[in-house]
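Of the protein chains in this complex, all but one are displayed in their positions.
Showing subunit A:
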Amino acid sequence: MQDESKEFKEDPRFKVSNREAIIGCVIAVINFIWWFGFAFGMGSKPVEDYTYILGLPAWFFYSCVVGYIVITVAVIFAVKKWFKDIPLDDEKESEES
């Protein structure tokens, strides 16, 4: 199975797309940890001991409100910084209308 690579060249654009898929997974993992950590890390104490930020319980504020902002910023940063602009069509034939 190995020798096929001699005559066969893999589409170089797939390297780019593989990398971007991994970036997507990494952001998702960070997203999950942030969401879970603040929610159950801070939200598990008795309600009397809750602190409040902008009127919302702190666990909720950090997990859902700040989490939303952090992940949005992370996505913007990743896209601007690491996502590459590549052609999607095969060069030989185009199917534009």
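Operating definition for what follows: a contact is a pair of C-beta atoms (placed from the backbone, for glycine too) under 8 Å apart; a residue touches a chain by one contact, two chains touch by 3 or more; residues count from 1.
Operating definition for what follows: contacts and distances are computed from a predicted model.
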{"item": "Protein name as given in UniProt for the chain not displayed, \"Bidirectional hydrogenase complex protein HoxU\", \"Sodium/panthothenate symporter\", \"ABC transporter ATP-binding protein\" or \"Putative ABC transport system permease protein\"", "value": "\"Sodium/panthothenate symporter\""}
{"item": "Where the unshown chain meets subunit A, residue by residue", "value": "1, 4, 8-14, 16-18, 20-21, 23-25, 27-28, 31-32, 35-36, 39-40, 43-44, 47-48, 50, 52, 54-57, 59-60, 63-65, 67-68, 71-72, 75-76, 79, 83-90, 95, 97"}
